[in-house]
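With one protein chain withheld, the remaining protein chains of the complex are depicted in position.
Moving on to chain A:
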């Protein structure tokens, strides 16, 4: 109670003040808007549940009373405002019943209300008091009454404003519609009586009032704005209007039924009945907010877990509703619906003219609730008391709602809006035409003048110079390029910024760009405009330059802009003035102000390989240019745009909103005689991602063969025009495995799925293979426990088998046969078919394929094995598989395990073993890496001491090398010592080393490459050099002892630098010593 009372008083106090203000200062819009806001707030409070409940019959009488008292004064208001509308209202009011009371409030009441309010605001109080006395029984009543009163007042305020606004505006239609609605309302009133439960009626009233207040005030204020500007702010007007209508509907949800009565139209009963009959759903109570709850980006990224396909997709038939039947209703989707995916549901609503917003607000008419609804949304729903329906409700709504939303209020509002919109569009179109005509006229005049001049001078009239291109032959994009600030769609602030910068440029230049100025505009010689394509960056730059009185020089990607060109080419330009400041064409006046030039560098990020150094040079130019420079690019964040970082002023352009684009497109359509319903335009805009240029091109194309377009056509057109985005492997995989493509309801054809594969045919199948086991297949259905597991295994097996089939096809494509025509087959086997089995919910992050990494790792390790094998080759006969599978495990235990267990004591022996197999230190590391399972590198714990001892000892000793591999040149750093004489040394070595007679011969017929020979020199230590001769002598002695067989080989040797051999020998010799 107390709270209510508070609001009661507060509301009252507010309202009177407001009213006064509004009256006094009708001109000062700001204040009004403020007051309006306040009203809104109060409105929001008012609909609070208690008041609804209270709704006794008594309230209506109060209303009536209230209204009546104001009405007495109405006459004056009537005089004040448009006559037509008032005339009707009054009669309506005169009917004493409650319903009547409602009427006045809505339609006519507004005008009169203002005055009333001032005068009457005390009155209502009295009434209340009175009521209070009367109805002690129910306190709620009073409150309610108060509410009503308040509402009435607010309403009144709003209306006053509106009317006053309307007057200046030449909008006959609006008024007419209003009057119409009034009459309707009258009728409705009657209906209401008949139909309505009284209980409902009361709340209705309050709701209605509130609703009306808001929308009207808003639209009114806007209108005013538009008037001021005198230009058409249609867009803005429209959007608010739309909002207002929505807001209306939005309000209703708390008390659903009221909304129908609100409309007060004959059909409203029907609509109301429909709305009443829509099964509502009780939203689950939102879970308590957890303060510690952390935002999980992973979940959020996946659409909150609700992005998946609906569980029972396609099991319900989607009804075909009347056209635009959801007009004026706003929907919010939350949770996972039963049969519709989120996108499908939203598209459905849009198709029938409804609006979809992301989160529930007071303007939401319905929340379509699914399972797992977001907690924050649920909280909001319960806070705002929004009506919630489920999927069936939505379908029922579509099935039953009459065309154009019936004559429900929302629909009506919508109609009104549309009309106003149309009006503006027409006006704009006219203006455009006028402009065109005047241009043509001017051109003609100039031509005439020229001829006259020529005639005067006695010269034959020169042939008509460049003729103005015929507008009908122009591309629409240039034909309808904005010619004034208010024609620009979106980014107005940015364009103004550019304009201001240009205007202040001369001054800033004078101050050497030291004075930054309020927006920092004075500190830059150049600006960089960046944003996505098709939103009018170039156009805006040109327009701003034109408006600021600059002559434009443009350079774009079609010009070569290398460093040299930029430096030399631009320098010429930079010191120049425009010729237009000094000369003009025949018959035109020289414009003194036209000396200024602005250089527009378009598509700066298009400076590519051919424009080497261009970016840097341009950035340099930006630092010292004497004419303003506007750079334009799409992506400012590219690394190559870095040079512009502190040199230029960033002017980011954003995509315009749908509203900003809509009216412009509508104007063009009107002008060209193309009929596009607003929802089609919206679909086009959204479908093209707000690329204005593309939309204009699209309608231009459409105009060629049709004069109207419906929703489906528009959709298919945007689809056809869709910029072909190549999906990333992740998105591909997500779409295939988790996108519901294989749901029974999915309309995706086999070709669509194959197309996905071709988005990236090198990765798509690998990604599918990587991730196909990470889903919860929807084919499992309702099974659980063991059966589910079995089904999952069966599906996984089928998918895996299909992938295996796919690999065979892959082999035919990439193998020796090169049958590229099999690609679609591969697509089906490797990607589509497996996905068809396991598609469902993707349960973890889509991972990048590990095949590539593993493959390259395998190649690396394979190289290691080969290296090891080639080193061991002189000792062992196995091929590399045998080496890997049989030798390595044993060698591992004999080397690595031993080092691990026995520490540094074993180092010597290990190195001996390695030398006996000609293994290098690198091979040792390779062996570590090749360990697997129990011998995994991870599990090997070599003590650092052992390790360092091993390294030290290994480096200290010399090692035999059977040969040197070109790729390996770096590795044998140790061996550097020997010079030519070693050869002999090695032979003796061989004998010593090998117990067996397997000696290595150096008799290569071909000289080893120089690299081998050089090797020793690079790193030799002097000491070792000295050692060499000694060894040599020793070896010689031994040589003599050696068998005859060696002779042959020895003969050959001297020529070849048998370095490798030499080293081993040297090493051994050393070791011996």
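We take it that a contact is a pair of C-beta atoms (placed from the backbone, for glycine too) under 8 Å apart; a residue touches a chain by one contact, two chains touch by 3 or more; residues count from 1.
Here, contacts and distances are computed from a predicted model.
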Can you pick, from "Exoribonuclease phosphorolytic domain-containing protein", "Replication factor C subunit 5", "Trafficking protein particle complex subunit" or "Dynactin subunit 6", the UniProt name of the chain not shown? "Replication factor C subunit 5"
Among A:510, A:624, A:747 or A:786, which residue is in touch with the absent chain? A:786
Using the touch definition from the top, which of A:546, A:728, A:875 or A:957 touches the missing chain? A:875
Listed residues A:443, A:475 or A:862, member touching the removed chain: A:862
Consider the whole complex, including the chain that is not shown, and state which of A:359, A:438, A:886 or A:955 touches that chain. A:886
Looking at the whole complex, which of A:430, A:752 or A:797 touches the chain that is not displayed? A:797
Absent-chain interface residues of chain A come out as 769, 773-774, 786-787, 789-790, 792-794, 796-797, 799-801, 803-804, 806-808, 810-811, 814-815, 850-851, 854, 857-858, 861-862, 865-866, 870, 873-882, 884-894, 897, 909, 912-913, 915-917, 930-936, 962-967, 990, 995-1006, 1043, 1045-1046, 1048-1049, 1052, 1060-1061
